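With one protein chain removed, the remaining protein chains of the complex are shown where they sit.
Coming up: chain A.
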Amino acid sequence: MKSTVLFATGAALALTTFSAQADTLRLLTWGGYAPEDVVAKFEAETGHTVEVTKSNNEEMVAKLRATNGGGFDLAQPSQDRIAGAQAEFGIYKPLDMSKIDTSQFIPSMLTATKGNTMVDGEVYGVPHVWGTSGLVVNTAMAGQVQDYMDLCDPSVAGKVSYRLKRPTLIGFAFSMGMDPFAAYADADAYQAILDKVEAQLIDCKSNVKTYWGGGDEIKNLLRSGEVTASMAWDTGGWQLNDDNADITFVAPKAGALGWIDTFAMPARGRADDAAYAWINFVMQPEIAAMITTAAGNFTASQGGDAGVADALKAKYQASFPQEAIDNIKWYPAVPAGLEALEGATLDRINAAK
């Protein structure tokens, strides 16, 4: 009898230690944020296994909404897309900051992200990778393109591409001399801005070759020369620069749009310990440098840029002189419901001839 009890306790103990040691971390992230060498190192060090699913901001919300925040243990939405989605659908759970090694983060970025992802006094996100979107231009063929509005110039007619998504609306609004971020809280003022941008983008439609959907699509269009001026991410421009020295990222005069992708925990995630372990692991400076090398974007890791190759740093400095960095427009948190207004505007632009 006694031996049975002992055996049962032993088995139970073995089971609990087993599950604490070897969880499966289901990570919902962007391409390049969980490179294979980093995953292998993490698995060897902690015993957890990592399943990576690549996605984008809208899909992350849609996937988590479909399961009420289940199916994944850690997600990486942009910092401005957390508070609204949380208020509307309740798909995340608050972070336990005591389990995160905050000394590894760049303090200003951590504070800003915590503030932007705060709902009812709880923090829902910590920063990971940041970057900007602006213009990717073939300087030999369309060197005159310096701002979002220049994409509508007749000199680049039929050679332009941008996404039909909210960053395009925001970028053009800034370029037209308005401040959409200041109008976030006021639906009527924001609608007025959207109406002006809508008229501009419908007018501009004949200039556009096609609206791009994925990063590979726009790189392909630029590489073949079918498109010479586009609105895209900074890393895309720097990667193309390796193949063709004429193509590079240009910080627009109206300001590049700055985003920070975060770590947020889905409400019904199971492997919380593995998730916290992953956050603390990838924020180490040497691991952060590996991710920067793979993704092309810098991280919020304190000292994480030290181990990055000089070539990437040089491109970053060429695209971003100090005044361009000061001019970056960081996305504030998107209030719930704003995206419905933008959606109707985008539908009308898409339908226009």
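One rule holds for everything that comes next: a contact is a pair of C-beta atoms (placed from the backbone, for glycine too) under 8 Å apart; a residue touches a chain by one contact, two chains touch by 3 or more; residues count from 1.
We take it that contacts and distances are computed from a predicted model.
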Q. UniProt protein name for the omitted subunit, picking from "ATP phosphoribosyltransferase", "Spermidine/putrescine ABC transporter permease", "Formate dehydrogenase" or "Regulator of SigK"?
A. "Spermidine/putrescine ABC transporter permease"
**Q.** Which residue of A:Glu43, A:Glu88, A:Asp246 or A:Asp305 touches the chain not shown here
**A.** A:Glu88
(Q) So one chain is hidden, and I want to know which residue out of A:Val50, A:Leu74, A:Val208 or A:Ala254 touches that hidden chain in the complete assembly. (A) A:Val208
(Q) Using the touch definition from the top, which of A:Glu58, A:Asp101, A:Glu122 or A:Asp195 touches the missing chain? (A) A:Glu58
Q. Given the full complex, what residues of chain A touch the hidden partner chain?
A. 58-59, 61-62, 65, 85, 87-90, 158, 165, 205, 208-211, 213, 224-226, 336-337, 339-340, 343, 346-348, 350-351, 353
